[in-house]
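Here the complex is missing one protein chain, while the rest keep their positions.
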Amino acid sequence: MLELSNVGASIGIIPILRNLDVTISAAETVALIGRNGAGKTTLLRSIMGFTTVTGSIRFEGEDITGLLPAKRPGLGIGYAPEDRRLFSAFTVEENILLPAQVAKLDAAETKRRLDRVYHILPELKTMAGRPAGNVSGGQGKMVALGRALMLGTRLIMLDEPFQGLAPALALRYAEALKALRDADRTVTLIITESNPSLLRGFASRTLLIERGEVSESSLEHERTH
Amino acid sequence: MNLTIFLLALFDGIAYAALVFSVAVGLTLIFGVMRILNVAHGSLYAVGAYLTATLTGYVLALGFAPLLAFPLMIVSAVLVGVLLGGPIEWLLLRRIYNKPEVLQLLVTFAVFMILEDVQRLVWGTQPYFQASALQALGMVKVFGVNYTVYQLILLPLLALTLLVGLRFFLRHTILGKLILATTEDREAAQSIGIDADKVFLVTFIVGAALAGLGGALASPTTSILPGMGADMIVLSFAVVATAGLGQIEGAAFTALLIGLGRSFAVYVWPETAVLVPYLIMLIVLLVRPEGLFGSPTARKI
Amino acid sequence: MSEILLEARNLQISFGGVVAADDVSLAIERGKNLAIIGPNGAGKTTFLNICTGWIKPTRGKVYFEGQDVTPLPPRRIVRLGVARAFQIPQLFTEHTALENLLISAAAREQLRHPLQNLHRIRERAEMLHLLDMVGCADVADRLVVELSEGQRKLVDIAVALALRPKLLLMDEPTSGVASSEKFKIMEILVKALSEAKVTSVFVEHDMGIVSRYADEVAVWAAGRLQMQGSPEEILRHPDVIRDVIGEAV
Amino acid sequence: KPAELKVGITTFLTGPASVFGVPARDAAEIIVEKLNAEGGIGGVPVALSFIDEGAGAEALTTEFRRQVEGGAHAMMGAISSGNCQTLAPLAEDLQVLNLMWDCGTQQIFEQNDYKYVFRTQANATPEMLATVLYLLKVKPDFKTIAVVNQDYAWGRDSWQIFSAALKALKPDVEVVGEFFPKFGAADFSTEISRLQAMQPDVILSTSWGGDLDTFIQQAAQRGLMNTSTFVIPLAESSLERLGSTLPAGHIVGARGDHYFLHPDRRDDADFQEFMAAFREKTGAHAIYPVFHMSQALAALKAAYEKAIAAKGGEWPEEDEVIAAFEGLTFQGLGREVTIREDNQGIEAQLLGMSVQSGDYPFATLENIMIFDGEALTTPVGQESVEWVSKLTPEYAASVKVDTYEK
Partner (left out) sequence: MTFRLAIPALLVLAVAAIPFAAPQLQLLMNLALAKGIAVVGVTVLLRAGQVSFGHALYFAIAAYAAAFLSASMPGADLVLVLVVAVAGAVLSGIIVGLFVVRYRGIFFGMLNLAFSMIFWSILEKFYHYTGGADGIRLPRPTVFGMALERGPFELIMFYLSVALVLLLGWFTMRWFASPAGQIFQTIKTNETRLQYLGVSPQRALLSGYILSAALCGTGGVIMGIVQGVVTPEFAWWIRSGEMVFIAVLGGAGSVAGAFVGAVIYETIRTYASAFAGDVWQMVLGGFLLVIILFAPKGVIGIYDAALARLTGKGRSE
């Protein structure tokens, strides 16, 4: 479903990723791990089209290397950036609904997806009416997660979704995501995470990024302490 | 100051405020959405005025009714938006959104300089005057003083319509929401599928068309001549800053303050009339550092 | 000899309908490491904001070394010896990592000479050492905009540390830091803090870190300080397990 | 004998004052083309180069200097009186002949002595004084006056002279309002409301260009011109643009005897030839800066010819040309002008009353009077405002004037 061949990415003139060859098939759940600054975020942003890439990226058979970033969510890709990036002028619920409005989903479909988000992240419901600019750091991560779930019918990319969440919540969300994935066997998930224990038994594959290159790994090796 | 004089000053102030608002609102919109202080706004304003005068003159020469001047104002505004605003955004601004803001400001400054000369090449140096629209509506007499219906009634009504319309557009339509979202974070907007390029293009065209409309509306009341844009920019800048970042209501309120301030100054202490916009700006910002309707943007920590 | 360094008394603040601090009273002893845990939106960051003068409480007072600092702006409180690392890193993004630290040192030493070069100040070696401590020596000359989120968090901590504070407040210092590094860095950090006799308060979601490095733990929920105690007893408390931890560590 | 006589002219090609600058440049080109076709000055063709005053003082002085150092034989600067104040001492230091061809400030020769700088037309004092005299002649018993002038040096200075003269010549007039809207103001509605409420007998405005047009248009639209008599000393340059807007019965001046239907000159062949050429080139009728330009060029030609004649046909040195300016008489498109010992030109002043006669699609003048310049100009060594304030009502009768009914 997602095929990166010989992908290199640079920011400005600085090369960050080198010659990546990664194939991810449908309904996989991939954990992306690596040290700080290894290039996890850069890889996700490259798939979203926010960096200059060489090589080719194919999504469901289609070459999207040169596609405008704004056109990619329309393919069913949901992306929750690491640094939240909420629209503070809107309420929490408006933030979550906006992608659906952009995609011009009909009311029923929008409602269905919103309900699903609230089902997975019930805490969002309690803060639905609050301005997104005022929520706490962890709450902001939840909103970003919810917003990504609205769009991701084919591929969901979460950049450190549990970072800054209280462990109890993180565990619950991990469970919920797992349930989502199990219920809907067509969605592919890519999650970067610095606390791999949360993904244990959930990720079907683990990729390790190091010095701009990717290799297969396993979560079990990752636990150091 | 007796009541009559007071009322006269009030009327003058409102009429002037309406004009100031309709000119400044486009700048406010562009600044609010794109964070670009569009210096070329002044030129777009001037071109709007020139176009209206020329088109009206042409159409009247063909023997049509003066009332046709009104639709021609809209035509001119749209022409300015599409023919000038579009290319400016598309060819110039688009390339530098990720560069420092001062560069964006200067691109518009450069465009302003170029358009100043273009105006002179196209329309020459002699002032134009085309008041058919204003004359078509006639006069009203208040306390023995003649006012034009155009300035006293039509302009304030139009300004109000613009205010309400834009407010509604930004707050209550999907496109308005997309614009606001793109304003705040281009990349985040793109990552939920908003075509930020298109949003900015549309916004700039609308803002430019509003500048043109400002010029079109002003055209029957004043001489159209080289350099008219420069004056208007400074005034519009003052409105934008006093209003608070991109605050349309703030711009309306500021325009009113400036209009009333100026007309009362002319009645009471004419020497200070020129200073009114700046004094209002100083006082407002002293009390409210984020502008009249602005709110402090606290950094997330 | 348990000397109180920072004391909060009856802090109260709410935003709109949300109560972010509800009668919070807390005393921190000199030389201790206090961990603050709690669910998201409990008011942990808000507490740090109030202690450093960023937000003024509607009620209550904050004392630092016995002095009432409630009305002071952040920079005055900082000058008294309080430093802070942020949940969302606050750095000079167009300066390099090292320069960020050098500026911190210059602020600490109040360097004013107009012809002195920032890069040649005496504190340079000290700053390089700090960067090394948080594992960022290799990005010392990179601009902060070019750093990854995790790297920024670490540099942010180093910048706070460069002030040589008496009290260091850290908001989720290890979130976003790769789990392979977390412990290594905390180890070095805590050692350095105790050598320099710096008191620390850190908000943390990783219970592994809490249990290992905190002398004391405070639990926040819905704007209230729910309980306070040693890590052993707090982390075993059933309410804490239910609301915060989710499973026993 | 040089291959060509290089003349540098400063004029506004950009900015609001280009309403004067551009027609003047066009006029210069027409005149010099004809002059060169007739053999130039003493057999030497004239080569013009223009400097834009609108480009700012730095560019102006730099370029002025560059041209002088590049061998310009004579300079003509400037329109703006600020620029005259800058260029006059510069020309003096550089020892280059400079003809102030259009600026109006009376201060230049009253405050300084110049050897190289001459003014080939009148200054603000005779212009304002003639206006007062005309007003007193056609509307002797008005009681109240208000002024609406541009808020810059000319607007202030001209009002100072005008009001001083009025006070001296007709002390019983009351000034009921003084407005100085900013230069380039686009809207005079408030001032007009205020004036309507005040109802002064006479409203003076020495504004020009777009400001004057706007003011007149707005005043006419709102009926102010039906209740007060306007005195607009620079309106000759706006007549054509104002079209049918300017009603009959208002006093129009021309900063000298400049009018495309000049009663003395309209039938002269050279006058008619020029007017036709000008219309053909620009599509508009000539306005006063065109006349000023013609006078400056005529002065240059006259001075050189006088110096050549004095030298027995040989090409003169610069000093000899300068000397020739003493008492020089020359004629541009208006009446003859004489250079006085203080280098100030003595020029007649023409005023008239607006009328929509139907001969042209805009207002023309009737009841024209041309005042003799000599008696209007501040005597050498005196200061204008002071001199004007000491005038007496008898003085008014002593000024020589020609009246033309049609």
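Points to keep in mind about this one:
To keep things simple, chains are lettered A, B, C and D as they appear, and every chain counts its residues starting from 1.
Convention: a residue touches a chain if its C-beta (ideal position, glycine included) is under 8 Å from a C-beta of that chain, and two chains touch if they have at least 3 such contacts.
Small disclaimer: the values here were computed from a predicted structure and weren't measured.
Of the chains displayed, those contacted by the omitted chain across the entire assembly are B, C, D. Looking at D:43, D:89 or D:379, the residue that reaches the missing chain in the full complex is D:89. For the chain missing from the display, the contacting residue among C:10, C:25, C:93 or C:230 is C:93, taking the whole complex into account. When the missing chain is restored to the complex, the residue among D:105, D:163 or D:378 that touches it is D:105. The chain not displayed touches chain D at residues 13-14, 49-52, 55-59, 61-63, 65-67, 69-70, 81-82, 85-86, 89-90, 93-94, 105, 151-154, 156-157, 183. In the full complex, chain C makes contact with the omitted chain through residues 52, 73-76, 78-79, 83-84, 90-95, 99, 102-104, 106-108, 111-119, 121, 143, 159-160, 163. Residues touching the missing chain, restricted to chain B, are 31, 37, 39, 92, 95-96, 99-103, 105-107, 109-114, 116-118, 120-121, 230, 234, 237-238, 240-241, 245, 271, 274-275, 278-279, 281-282, 285-286, 289-291, 299, 301 (touch as defined at the top).
Keep in mind that, in the parts below, only the chains that are shown with their structure count from here on.
In whole angstrom, the spacing between the mean C-alpha positions of chain A and chain C is 29.
The set of chain B residues that touch two or more partner chains comprises 300.
Touching two or more other chains at once are residues 45, 87-88 of chain C.
Against chain B, the residues of chain D that register as touching in their complex are 14-16, 18-19, 21-22, 151, 178-182, 184, 186-187, 189-191, 193-194, 196-197, 209-211, 213-214, 217-218, 221-224, 241-243, 245, 284. Residues 174, 177-178, 180-181, 183-185, 187-197, 300 of chain B are the ones that touch chain A when the two sit in their complex.
Remark: chain C residues 45, 49, 54, 86-88, 90 touch chain B in the complex.
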